[in-house]
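Have a look at this one before I ask anything.
Every protein chain but one is kept in place in this view of the complex.
Let's turn to chain A:
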Amino acid sequence: MTKYDELTEFLLRLGDSALIQAQRLCEWTGRAPALEEEMGMMNVGLDLVGQARNWYEYAAERINDDTDTDADTLAFRRDERAFRNLLLVEQPNGDFAVTMTKQFFYDAWQFHLLTMLKGANDERIAAIAAKSLKEVTYHLRRSSQWVERLGDGTEESHQRMEKAVDAVWRFTFELVEKNDAELALSESGNIPALTELPGKWLATVNEVFAKATLTVPDAPNTFYLSARTGMHSEHLGTLLAEMQFLQRAYPDASW
């Protein structure tokens, strides 16, 4: 299992998370609760695949090995142990409450992270972050509104939201953990310090959950699993088996 330099790993974390989140949204095709949501989910998914491609292209240039790594090989030819996406986004869709809870946690994380990254010294990161942030601002508004509607909707929707939060909360530890690699990146001047990210993420969750009449659980106690080292849940493998099927089955093909 290859481990790249810290900046490349960081780019993969961003790109992989966006792609896997989008892949889960694709699974909703033709199954959304309303036509407007078919469009909404596809819209968010399209933005995220676009973002993934931008991060991958930069990562691929940095990897620059003799195997012609490009954005597509990063997306479609790596095994699960090499994927750096947040554990949160690889979790199955469940019902609309689970899907929207995952989306909201991820959007809030992206929003604050990208807001910080658009000030990065690395101009490439700053540019991708600034472009993505415009999209993610809308994503976060949409998912916050849904969390509020469903949390403070009917008795049933409230219960479903509580169950959804309970199901995925433990994977949010990655959104608030301090990390040496990112600290090193900020010390070397590539990216701004991300020390405020956990606090900002939690503040957004608190604010939206208050409106949604939902309780914010205690800090999760999760160990062993970590996307940074490719220690994923079992869900990622089957997701990749589906997503990567054509590239794996026909390695010499051109699409």
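The criterion applied here is as follows: a residue touches a chain if its C-beta (ideal position, glycine included) is under 8 Å from a C-beta of that chain, and two chains touch if they have at least 3 such contacts; residues count from 1.
We adopt the following convention: contacts and distances are computed from a predicted model.
Choosing from "NADH-quinone oxidoreductase subunit K", "1,2-phenylacetyl-CoA epoxidase subunit A", "Amino acid/amide ABC transporter membrane protein 2 (HAAT family)" or "Succinyl-CoA--3-ketoacid-CoA transferase", the protein name stored in UniProt for the chain missing from the display reads "1,2-phenylacetyl-CoA epoxidase subunit A".
Within the set A:E6, A:E27 or A:D122, the residue that contacts the chain not displayed is A:E27.
Remark: the omitted chain is touched by one listed residue; of A:R78, A:H112, A:R142 or A:R160 this is A:R160. Contacts to the hidden chain, counted on chain A, fall at residues 22-23, 26-27, 29-39, 42-43, 45-46, 49-50, 52-53, 56, 71-72, 75-76, 95-96, 148-150, 152-154, 156-157, 160, 242-243, 245-247, 250, 252-255.
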